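Only one protein chain is missing; all other protein chains are in place.
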Amino acid sequence: MLKEFTCIVCPNGCDVTAEFEGTEIRRIEGAACARGEEYVRQELTAPRRTIASSVAVLGGTLPLASVRTTAAIPKDKIFRVMEEVKKVTLQAPVFSGQVVIRDVLSLGSDIVATKNVPECEK
Amino acid sequence: MRLDSKKEVCGLKERYDVAVIGGGVVGSAIARELSRYRLDIVVLEKNLDVCYETSGRNSGVVHGGFAYDTGTLKAKLCVEGNREFDRLAQELDIPFKRCGKVLVGNTREDMETLERTMEQGAKNGAAGLSLIDEEELHRLVPAVVGKFAMLSENSGIVDPFIYTIALAENAAENGAEYLFDHEVTAIRREADEYCITAGTDEIRTRWVVNSAGLGCGKISDMLGITGYQIIGSKGDYIILDQRTGAMLPMPVYPVPSNTYMGIHVTNTTDGNVIIGPNADMVTDFTDYSVSQKNMDYLAESASDLWPCIRKADYIRNYSGILPKWVDENGVIQDFRIEMREEIAPRAINLVGIESPGLTAAVPIGRMVASMLAGREHPEKNQEFNPKRKGIRRFSLMTEEEQREAIEKNPDYGQLICRCEKVSKAEILQAIHNPLGVSTVVGVKYRTRSMMGRCQGGYCQMRITQMIEQELGQQPEEICYNRQGAYMFTGKVR
């Protein structure tokens, strides 16, 4: 079977074609680098994605701190992870890189803050 | 004499002397003229601010008065309004430029029409009219296309939003009460007073003034003065970027027909250019949609007069509807300003107040006030102050003034709207405006924020945040312009 992919690893967005039979991959063509092949392999077996969102911050100069996953999570768990992200409220100050949820849902990825939110002066 | 003694009930007076229905430019001018007397005045406005309808949706031109049949109220009140506009602009602290305007012609017929227009203008008392040749026309407006023109030196331009707001604020400062979100749905006469259902309130008043603009027919019917046929003349406009203003020092009109001024290009007091309007007859007075067909038509027609229109300069489009009183043959009639004692005592009924209503608003207000005063002889309001101070605009100050303003109030040094250079100080004053208007557009009309080329892309979020903070509103409560125009469905977290 042939399937077309758009690689999402980098902005090149290579068009990659994979030939496979069941779970056995016969041929991958079109990726400019090895990461593209790896992406397609994963896409055919267990697709994973990174996500970015925000968590609430109390007492900060901003009401939100942006967060992201540190590793890709299974695609079908995205909305479950979002539920966990929505539960979090941090107290300012928040620092970029600060772990917000460790190993979210035991999926092998942390949720980390990607923005500094200093304390509000008031 | 004070007409009655009243008690305050839940913020509303038990009985008012006058209820003015409709807080547009005419209603607000009436309220202001009435506030020269010791009267308890209430203005009932169905929208959440003044000038949401016809008063804010027009060309912003102060007309000379030459275009109307001699002897009509339109001609008389327009000429009167034009004459006093400099004083008015000074009293009310509003942007007004007596920049003149030209009616541009090419053919023999055009010339005849212009000569007739000149004659009519002279009879109407409109001064400063002259015919000019192509050379003079191009000296005045280099970019215009035409062989000759009639110049009306006394025509001008005004910011219709600020003008209406200024009249309303000055009326309010002199004691008139503004009730927004108070659409009049019923009027009942009881003994010597009227009981008006407005919004969820019942308003008792001795006098009623119908200045409801597009709603004048409905209110007239409620008063029992039936039979007026009102049709809407809807016109669409396109607004161009401020960079185009340099190419248009005054409004340029085609030679008018009997009933229609034609698609024209107008400079604004802020240096934009507006193109329009077409004139479609409509019966739905709430539909302000603009069609693609009309936008294309406007640009095409106006390009014949002024070939500087590029789509890249479009920043917005809008439409307005003029309420026209027509007879059974569909012929457009004069303004009607009447008292019909036998049907509705102590009611002043204004019908078909369309263009030149912006120019004529104050004379109309005076006329209404003198009709009432002629009957009631109210005491003068000794404290009446005709002066109103507007929000000082950072962008219009000299650099020295800017420095002083920032030193006195650092908020003047924090620019919120970059396109129009509007400072935080101005936004705060607009949020805490004397009329108590709390919409986003209320801030826009009062400061010109969000009116520039990015259309609020940069400043709208800062302004909504300031409204929330200053007025203690929840995100869901932030209202853009009218009832139901919410901005947000809530918080993200």
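The chains carry the letters A and B, assigned in the order they are written, with residues numbered from 1 in each.
Here is the rule we use: contacts are C-beta pairs under 8 Å (C-beta built on N, C-alpha and C of every residue); 3 or more make two chains touch, one makes a residue touch a chain.
Note that contacts and distances are computed from a predicted model.
J.: Can you pick, from "Peptidoglycan-associated lipoprotein", "Thioredoxin reductase", "Na+/H+ antiporter subunit D" or "Large ribosomal subunit protein bL17", the UniProt name of the chain not shown?
T.: In UniProt, the chain excluded from the picture bears the name "Thioredoxin reductase".
J.: Which candidate, B:Tyr260, B:Tyr297 or B:Tyr314, sits in contact with the chain we can't see?
T.: B:Tyr314
J.: Touching the left-out chain: which of A:Ala18, A:Leu64, A:Val88 or A:Ile101?
T.: Candidates A:Ala18, A:Leu64, A:Val88 or A:Ile101; residue touching the omitted chain: A:Leu64.
J.: Which positions on chain B touch the chain that was left off?
T.: 238-239, 243, 286-292, 295, 311-312, 314-318, 399, 402-403, 406-407, 410-411, 413-415, 418-419, 421, 453-458, 460-461, 464-465, 475, 480-493
J.: List the residues of chain A that touch the chain left out of this view.
T.: 5-11, 13, 15, 30, 49-54, 56, 61-64, 66-68, 75, 78-79, 82, 95-96, 114-118, 121
As a working rule, only the chains that are shown with their structure count from here on.
J.: Where the CA atoms of chain A average out and where those of chain B average out, how many Å apart are those spots?
T.: A distance of 54 Å separates the two centres.
J.: Hey, which residues of chain A end up touching chain B in the complex?
T.: For chain A paired with chain B, touching residues are 54-56, 63-64, 86, 89.
J.: Show me the residue ranges of chain B that touch chain A in the complex, using the header's touch definition.
T.: My answer: residues 491-493.
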